[in-house]
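With one protein chain withheld, the remaining protein chains of the complex are depicted in position.
Just so it is clear, A and B label the chains in written order, and each chain counts residues from 1 on its own.
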Amino acid sequence: MESAMHAVSTPTSLLGLVVFLPLFGFIINGLTGRKLKNNKVVDLFALGTVGASFLISCVLFVKLIGMEEGVRSLHQSLWTWMTPGAAVVNGGVTHATIEWAYKFDPLSGAMALLVTGAGFLIHLFSAGYMGEERNDGRYYRFMAYMNLFVFSMLNLVLGANILMMFLGWEGVGLCSYLLIGFYFDKDFAAAAAKKAFVFNRVGDMGFMVGFFLLFMVAGSLDYDTLMGSFHGISALPVITLFGHTAAPAFWFNIIGVCLFLGACGKSAQIPLYVWLPDAMAGPTPVSALIHAATMVTSGLYMITRFNFIFVQAPLAMETVLVIGSLTAIFAASMGLAQYDIKKVLAYSTVSQLGYMFMGMGAGAFTAGMFHVFTHAFFKATLFLGSGAVIVACHHEQDMRNMGGLRKLMPITFASMLAATLAIAGIPPFSGFFSKDEILWRVFEQWYQGGTHAGSSLYLICWILGMLGAFMTAFYMMRLMVMTFFGEYRGAGNDPHHLAVASDPHGHDDHHEDHGHEDHHNGPKEVAWTMWLPVAILGVLAVVGGFLNLPLSLGGGEHFSKWLEPLLYREPAAAVHASNVEYGLMIFSGLVWAPFAMFLAWRFYGADAVWSTPKAFVTRFPRVFAWVHNKYFVDEGYQAGIIDPVVKGSVGLWKFDAGVIDGLVNLTAWLLRQGSGGFKRLQSGRVQNYAFLMFLGFLAIALWKYLA
Amino acid sequence: MASPNAVLLISFLLFSIGIAGVLIRRNALVILMCIELMLNAANLNFVSMARHSGTVGGHAIALLVMGYAAAEVAVGLALVVAIYRRRDTIQVDDMNLLKG
Partner (left out) sequence: MESILASLGQHLFVIFGLMACAAAAVMIFSKSAIHSVLAFLTAMLCVAACYLCQQAEFLGVAQLLVYAGGIVVLFLFVVMLVELSKFREKGLFQAQAKVALPLVVAFVGVFSWFFRQALFGAPSKEALTLPPEISGGLDVAANNAQAVSRGLFSGWLLPFEILSVILLVALVGAIVLAKSERA
């Protein structure tokens, strides 16, 4: 295996600014926001710092493009964070120190651009979306948390060693908690925040074990050092740790599986995905930024960063592949039966993340990372657009109460339509080039150029992926049709009785005294601060695919070539496309997905009373109940894990209150009884005291003789 | 003339009778009288030792102690009278306000 990995990096002094500017925004807004009560100042710092970060990232990126391919890396070490001293690792004793350092190379640079760029657009959107909070005095808190999130995410992607990534990892988990639970006075929001944090922590345990083992094996946590030394480590015959001797692949498998467990927690894969749908309790910009574009992709970034481990660990790769495809189809099926617009998008996110992991598991790291970027574009568009729709419909989130918004909100409609076509995988939108690339790579692992030499696991996963793609196209079109087509069903205008009595101050509601007077106007297009970011992201969803046009279609595969020096893998063997590839492309892009979208149009658009879905629900009520209730996974966790733990805790509490407190109380009781006895000496009578004095005199007088 | 042994013995007996009286009787006045008895026993001892050594120190001390005893009796009896006036009793068993 050859690679262009190296340990050379060019120092620069701008990197620290990229990361620390949002932190300054957080500190300034956090400390002064409440007192100043000036929303314009808050906006200036919040948007200004993230925007400045984006501009500096662009400057550094341009610089990176100008460098030679083999040495494309900028770094800056700010200070030495930890000096552990001597550590006994695989090769002997290491004196590695851990620096607070940043590294801007093709992968982390692209991610930094995404984080700051999408972050800036979403900050701009929030300035319009969080309208009530501006008057409430809570706005500064939101912007401060968002800035803290951007800071943590930049630490994660730009960190030069695993501990920096872990710092950012934990930081984004914390910010996710803070932002999901932004309306902390609502019970379900607080519970959802806690759930997100706890599931993230379960994953973090795996991540920690993984990188502890990696440190034991490699003796360093720094990326440059790891990439440079991995060749040597994988060439060793055996590695002995903790008294167990095995081939390096064994240890890499364990490391890979543990790191993937961390990714499962952060990127919402089975079995740790349940926090993501509940996280929709937070404000919509939070869902867009954290749970679509950035935080949930940190698991994928981590796997791509450690591709040199995964490639050597076949068991870990298979685990990633299987879990990814299962999640993809499982979550897509749950998206079919949801009525809350944000929940549909949440399950869609889980499903698309499954696709990305599927790609990584099949060895297609660049395809998976490209899907990260295109997904960020179209999912952020969808979330922000749904946020605009929710605001326009006066905080209505149930799709059955929407409809006909196409004419009322044209710009939002156009952006969301573009994003829907992208996510469905219709060419030439971006999703086609990323998702289909993943599916093709999985297929190719089985097909192997016609010899069918690959394991049939890949075939099964490919079938699951194709089924998931069908469902994705179906439910996204369903969302579009229910929301934008037909007639507006809110405000009592419901001839076919499709609307449900929903609480109009639903999940996304904040307080009770916002303008009731405009409830009786219909929804209309939102302010420019809201439709402009959606439109920008929509355009990116359309054209972004051309960054990685595959060779078979005559493109340059720029993105893949950009990332390639970081990948520890064989160069692509297939240089010319086969007919199978073209055939699959045409099938999935022009037949499979459009057919699903046509079905959705038939059921929900052309038919004003939605007779077919209703007939299905009446025919198979149990099936519908299972899918609508998310297969009762949450209830399963509650009964299987949480309740026994709670019972155990109650038992321990009883032990503590009974036995331990009982011992303490027993001591006190004994003392009281003892002093009760001594109390009787205090009779208050002089003659008793005289008697005692006499006894004392006797004792002293006879002391010498008694001894 | 008395041998020092006899004096010691007599004064010891008087002293122990005094102690017994203090510890036994309920009447405050009898207790006070027994305290005086103890003081007298000590005086006897002093005088005997003074005689035995030929100095006047013992006599002087005994005289002074007599004076102190008189003062003490005066104050003690005044106390008894005051207590009697307040509580109508001088049984020491009834005086247990300091009871804890």
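Everything that follows uses one rule, which is that a residue touches a chain if its C-beta (ideal position, glycine included) is under 8 Å from a C-beta of that chain, and two chains touch if they have at least 3 such contacts.
Computed from a prediction, not measured in an experiment: that's the story for all the values here.
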Query - Option touching the unshown chain, where A:W79, A:F242, A:F678 or A:Y705 are the choices - result: A:Y705
Requested in this report: Mind listing the subunit A residues that contact the chain we can't see here?
Outcome: 687-688, 691, 694-695, 698, 701-702, 705
Query raised in the report: Please identify, in ascending order, the residues of subunit B that touch the omitted chain?
Result: 1-10, 12-14, 16-21, 23-27, 29-30, 32-34, 36-37, 40, 43-44, 47-48, 50-57, 59-64, 66-75, 77-82, 84-85, 89-93
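What we mean here is this: only the chains that are shown with their structure count from here on.
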**Report entry** Whole-Å gap between the CA centroids of subunit A and subunit B
**Finding:** 95
**Report entry** Of all residues in subunit A, those that touch subunit B in their complex
**Finding:** 679, 682-687, 690-691, 694
Query - Residues of subunit B that touch subunit A when the two form their complex - result: 19, 22-23, 31, 92-93, 95-100
